[in-house]
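Removed from the display is one protein chain of the complex; every other protein chain stays in position.
Labels run A, B, C, D and E following the written order; every chain starts at residue 1.
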């Protein structure tokens, strides 16, 4: 199986190779979404970022990357546009948590002991927590980390990125298709970024509560919620490296795996 | 959005492009699996085949390819090995049909009128039918084709492939990781095929009924259920071309789309 | 309880008799449907056939027949007419698999170790597999055979029946209310067959894919999908005997029961 | 279709006959159970009684009888023995209400407007109510009567039966496999009653609350909860006639059907 | 924690106090409803009665009272008015049983061994039984009593209340917002009773079957189903004392707790 030996991706491996590696490795599960990300980024933005970070950290930790949860939990209008935009494909909560639970339980049945779920979409988090709890409720084994990359990003890196940007860091809800996501895509998949379409935009109103059905002035018309024009591939590289470092440390600290 | 203009894949598009194209195009949904396919093929074999055929027929019909249902319904031991093999990740029936239903309903909400589901995994079929029926039960719109590629393959092509193989065509249940799947993978993704691991194998017993828990002699030890050594990239090419022709005709016959 | 001693049917027994017999016997579960079968056969055709075969094989194997799953999974339009016909009563997938699972789990709780499910309706199969898997997922005991009678019918018998029929064997999908089902009903329950209504019919189109909503020309107007006029009670008797022989052998081979 | 013309049972009819009759008839749905009924009655007692009463009242009202819900909601230990007895097959609440709901919705889709559900098992009632409500919640049409035969039985008939029995009427919970159920079975299906096994029995304790897990002294050892030895076929005939009269009146009063 | 020492209510305690007491105490779970109770009683009537009785019996048995299931299963039109009245909030069956099951399972996980569920609403009962069975099906521990207060009320007390009332006891279905519920509320929460609105009323028709959708003449216009004008606080006191005595005895008889 020499042809597959440099890969970290489950999808490219035959069963004997997975069998050899799964017990002693951390297994990373990218949890993306299919959600509008402005006119300049593909609807798979959250998926691409979660997969690329997973692959990178798997390389650092001698881990495996499971096939992604490519679709995500419902996009929320006030942070991601929701169903106002064509191209967003929402899973309901029950669907999403059962999907995640089945995949996690099967990984454990296959011998995985240390599983790291990497959401690329904020809305996924609570339903992923529920999926893990459902697995554990049934007496399931394994240890599960859920690590939002934006929560892992170190404070100094975040500050250094935003220090020269007028208005500063607007909070992660407004970072949708903004500086950091655009930068990460320019770093990981520049061919999928349409630089000519990058604009600065925001929702006319952003109150501290949720309203459903959501008024149109709570949503950015373009689907871009902040100043994407400040994005650069270099910012993307820095964010990626910082997050991968933090994740590598987290795996080393919490799990009994060798790398 | 010129950078995305040659693609047929939803995942690579920003929302405005999807909005422009979705109403007038057939939308193809690959329905793969993560399932052992012998020591020579990756666990994503069903997924790769479904995606590649979807992309090809989308190119012929000016269609779109939605992000795949990458995980599939439970692998059945007597045709695919089931949970005896590490690397197979099974979704339960309810999970799978809800996943498919949510995705199909959302595509329709986004304007899709003509949807073609392309399973790469036989076990998916009845739960995909159920997903469509659940959508229609709720008053959902759209027209849905479910087209197993193996059912589309023309009789003459199948016969020409098997005419020189001792034993002849063993039925599709035994074609798991066999001649045709191996040939398709050699055609589509030769870098994922480990030619040195190709063998001929079969289950010691293959009775005309299902037994669960499944005795080990109903399962091929290697995970290969037939004579994979007869596979060639050329057979893969012929199968692909034939299936794509049949699918293109089916789309033209059944749907009101222009291409 | 001498009055009940010649019966094999659970429904006719009091609890002490079931208690005495259930542990050492194979238990047969007929899985029928309520589905149109043309103007000449009752909507219980699949149910009657599954029950009659179950009773016959139970007599050969000293087994028990549980009360049937009388309603079945959704009739598919291209093979059975679906909801186009009054009198078809469809269960949804989740309903059907939970019903089957509860019944199977309770039989096991009552001491059954060897359970044979006999579908009379092709659409039931995958949801019965799921039901068994759900039972086993929960740590449930028992061994389960799912035996479609049409898959058990021996090749020589099938060939001998069709050898003189113009067009030959059309595949099981087209056998709906056709020669073999009509013959079996003439054999088992002639009083329920309206011989004056028997006709030959077929769907105008029978393409190798599923389309939903289903165009009317994929469906036979009468509900009869093939040449029912060739049916005879004698064919019914031969099919029944052949299937019962095969099932008896299967029980002897796979299960540790004495008869 | 002359051969079927005297029947009232759906199961014996072909689709055209059902189509002709379903819109203008009341449709009766027997809702039985598979539950121990002492050593003298079959486990199908509730089913047989519900079916026989349905057939009889259908004859009086020119109605149709749908295939029964043969399995029932969980037998309760304090009134029916529960899972302490081999031969009782319990459906869970969700399974049972979904089964009933699917059947009712399909009958309505087939044109039924007036549906009478006849439970033979007290435990079914609230889950049948829920099934009807679920159907109506979805905007479903039709009018539904749920008529427990024991609630329909007139006070004078009940009193005349019990006037000479020491201890008098013990309440319906204790009537399990008692005088009235035994009498009804002697009337409807004497070949299924093992008269030599009839005894008088009762649970040692019958407190006015439910306890789960249920202590064994809340359950009658034999499964007979009262004085079955007082049963006669004549009592069965009188109960049946009385209930059928009441049901016929109820149909005439509440539904707009002609007979 | 001296400040909390006289309470029996979980809601008023901090976790260490609950930890100290839960293992050795009976835990009472009031199961109320939010349902119209005529123009003179609040929609929380069933909840208030269930809570007050729980608190009283907990004081007698050194028990704990868990936070109530405040919402209840669907009000039935023929006994409680159903959705004809503003202010009734119905839970569906599946919702209600899952809610109860989660709460019961968590109490057991917290160490409760003896749990008494006190419904204040007749419709709750079967779904509470199902909840307990679901818990036990999963191997859950604990012993559960379900005690409807109206079933506990002793025959002499009931008779003494109704002896002077013209028409006598009409059955519990008609007692909705009637003499006994009104009296209990006058006893427990006189400030929530609007004595000026008390009337005698009834449904024009009360047949011995259920009809859905329910005709308006099966429902009392006022929401009061019987002769509430006969209510007095003194009757409320006697009912409460009698029920609390019976419940205290039941706890002493069935559970191994000291008080």
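The definition used in the following text is that a contact is a pair of C-beta atoms (placed from the backbone, for glycine too) under 8 Å apart; a residue touches a chain by one contact, two chains touch by 3 or more.
Because the structure is a prediction, the values reported are computed rather than measured.
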Residue touching the undisplayed chain, where the options are E:194, E:217 or E:249: E:194
Given A:126, A:169 or A:259, the one touching the chain that is not displayed: A:126
From E:54, E:76, E:90 or E:214, residue that would touch the chain that is not displayed: E:90
Subunit E, residues in touch with the chain not shown (by the definition above): 1-4, 10-16, 18-19, 22, 34, 36-44, 47, 66-68, 70-71, 83, 85-92, 94-95, 98-99, 101-103, 106-107, 109-111, 191-194, 197, 223
Touching residues (missing chain, whole complex) on subunit A: 74, 76, 92-94, 97, 123, 125-127, 129-130, 132-134, 136-137, 143-148, 151-152, 207-213, 215, 246, 250, 253-254
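Rule of thumb we're sticking to: only the chains that are shown with their structure count from here on.
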Computed distance of Cα centres, subunit D from subunit A, in Å: 56
Chain centre separation (subunit A, subunit E; CA means) in Å: 48
Rounded Å distance between subunit B and subunit C, as computed from the means of their C-alpha atoms: 29
Multi-partner residues of subunit A (each touching 2 or more other chains): none
